[in-house]
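Of the protein chains in this complex, all but one are displayed in their positions.
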Amino acid sequence: MHTVRSLAELVGGTVAGHGAGTVVTGINDLRSAQPDQVSFLGNAKYEPQARESRAAAILVRLEDAERFSFTRIVVKSPSAAFAKIAGFFAPPPIRDEPGIHRAAIVAPDALIGEGISVGPHAVISAGVRLGSRVVIGANSFIGEGTTIGDETRIYPLVTVRERCVIGARVIIHSGAVIGADGFGYDFDPAQGRHVKIVHTGFVQIDDDVEIGSNTTVDRGRFGRTHIGQGAKIDNLVMIAHNVTIGAHSIVVAQTGISGSTSLGKCVTLAGQVGLAGHLTVGDKATVTAQSGINKDVPAGAIIAGRHAMPLRESLKMEALMRRLPELVERLKALEDKVKSLE
Amino acid sequence: MHTVRSLAELVGGTVAGHGAGTVVTGINDLRSAQPDQVSFLGNAKYEPQARESRAAAILVRLEDAERFSFTRIVVKSPSAAFAKIAGFFAPPPIRDEPGIHRAAIVAPDALIGEGISVGPHAVISAGVRLGSRVVIGANSFIGEGTTIGDETRIYPLVTVRERCVIGARVIIHSGAVIGADGFGYDFDPAQGRHVKIVHTGFVQIDDDVEIGSNTTVDRGRFGRTHIGQGAKIDNLVMIAHNVTIGAHSIVVAQTGISGSTSLGKCVTLAGQVGLAGHLTVGDKATVTAQSGINKDVPAGAIIAGRHAMPLRESLKMEALMRRLPELVERLKALEDKVKSLE
Partner (left out) sequence: MHTVRSLAELVGGTVAGHGAGTVVTGINDLRSAQPDQVSFLGNAKYEPQARESRAAAILVRLEDAERFSFTRIVVKSPSAAFAKIAGFFAPPPIRDEPGIHRAAIVAPDALIGEGISVGPHAVISAGVRLGSRVVIGANSFIGEGTTIGDETRIYPLVTVRERCVIGARVIIHSGAVIGADGFGYDFDPAQGRHVKIVHTGFVQIDDDVEIGSNTTVDRGRFGRTHIGQGAKIDNLVMIAHNVTIGAHSIVVAQTGISGSTSLGKCVTLAGQVGLAGHLTVGDKATVTAQSGINKDVPAGAIIAGRHAMPLRESLKMEALMRRLPELVERLKALEDKVKSLE
């Protein structure tokens, strides 16, 4: 049984306000929290909700501790502490069935590590190597000669095509497609048709990468499409052939990266961004949501908008665009004055 | 056997023009219709096609009845009447095989309602509850502890992860992924890497919702991601963790909604829209195609464009932008005049 006080101790925080002894049976968001649940304030925007919340206690930052009167657990990072508390109340994780399900198909020559779990109707093709404690979800397909490192988790209904190289502790969510052919054709004017360029490369995904649902990562034309260590890719992202994504980069949902573009380390691409092909994006650069990028981005730059300008310039231009009606009025007034002066 | 006259009677309409006795064997669009097929005029844009159509008869609105000379079936709503007629000529619907296919895997403790159909290679995990007349398509995966209400239809190759709550008469199309982890990390500067935030919540989908192909709905970090009754979600939409979509809202293809954003009832998001996180969109608001929204939208507002302005303002600004060349000319002329005055 947990109380506000025992939870505060478990996350290295202190209780401020009344009610340290209140029994806590779960967690919830500020609006939905009941008197036996704790919540957290992670964003100043939600202060009004925090003040009206019925929660037993609310996790707040040290610097905010004195501004509220509700019962609070004061910590350095409310988000991290809340994640820890969430763990105490979380439903037990799904147990992976040990071994190979009788309805899975595993090629006789596949090399299988210890402690693996292969779900029903999964298909493990010839020459595949699975490390220790790998989990392959139901109905997933692993193509010929692909290798998968220790403790990697492939959720149900994932497709990994042939000869891909996937590291350790990688997570690939349902519906993702890794290693399909890149989109490349030579137009044959004589025949008036597009001739397919064979893509004989592969996809390399390094350790600790996570790939979201229904994201597609195409194989290299030759050589590899490469996602570096610790990079995190959201849902419905398109990563074209021969793209390189540097270590610890973040690519948010529905972004598309065209062929042979190379991202440095710790790059952030927000949602619905589009990058043209054959570009270089420097380390720690950030591209804001829905931007369109068609030239190289320097390291550390913050780029915004359809016209891929530095964020400051983009905001300034946007402000000017909003002033267009006023500018037209001023122009008209000037014309009248000049006319009367003439 | 149907004739123009019998069809008119069946949809509560009247025949105008010659040819009420013509035998009708099917339906088609205006351009492709043969002399034994009926078509409909649903959009003024297609009037020239209607005038040139070879159709046996064309369904038109009451107010348009006198403007044409071709054979017409006059009704209140040509679209609705045509849908009804389409039903008479439609191929018989696909029969769902009753019962559980021998090649499906169903956990022994799953609770299965009457009259269900579970396709080959479907996987029904432990603790799942399926209502009456539920259809689970081939190769679909239903995770541990998920509940699905009466008459819900899951098409082939759908993934529903653990502990989701899906209502009655819901339709989920192929390739959709419901309940994958949300995209959330805490950056650990000491280790220089992103630490995964565990998502222990779930997805709740209320009655009569429809979800398109390859759409992804992530589970809540804690608590739920919630799609309200009768909402309709198109293909390739991204719905992030802890989003709320109000009842009877419409979300068109390739739109993305970031974490914790909340839509009211009867909201319409057109295609390829992007919404930032932690926003509130009021009841009956409309956002036009490809808009980018980064602040709250009031109820009933019509918002347009990258800069999320009211539609009127957006159209005005766009018109001014198109006038920029003219404005520059006027500015230049003024400068010359003022110079000559000085």
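Order as written gives the chain letters A and B; numbering starts at 1 within each chain.
Note that in this section contacts are C-beta pairs under 8 Å (C-beta built on N, C-alpha and C of every residue); 3 or more make two chains touch, one makes a residue touch a chain.
No experiment lies behind these values; they were computed from the predicted model shown.
Checked against the full complex, the one of A:Ala65, A:Met238 or A:Ile302 touching the unshown chain is A:Met238. The missing chain, though absent from the display, is touched by one residue of B:Thr25, B:Asn43, B:Ser69 or B:Gln191; that residue is B:Asn43.
Contact with the omitted chain, checked across A:His18, A:Lys45 or A:Lys337, is made by A:Lys337. Listed by residue number, the positions of chain A touching the unshown chain are 103, 105, 121, 123, 139, 141, 143-144, 157, 159, 161-163, 175, 177, 180-181, 183, 185-186, 192-194, 196-198, 200, 214, 216, 218, 221-223, 236, 238, 240, 242, 254, 256, 258, 272, 274, 276, 278, 292, 294, 306-307, 316-317, 320-321, 323, 327, 330-331, 334, 337-338, 341. Residues of chain B in touch with the missing chain: 27-29, 32, 43, 45, 77, 79-80, 83, 86-87, 89-91, 94, 101, 103, 119-121, 137-139, 155-157, 171, 173-175, 208, 210, 212-214, 230, 232, 234-236, 248, 250, 252-254, 271-272, 289-290, 305-306, 318, 321-322, 324-325, 327-328, 331, 334-335, 338, 341-342.
The rule we apply is simple: only the chains that are shown with their structure count from here on.
If you average the Cα atoms of chain A and of chain B, the two centres end up 25 Å apart.
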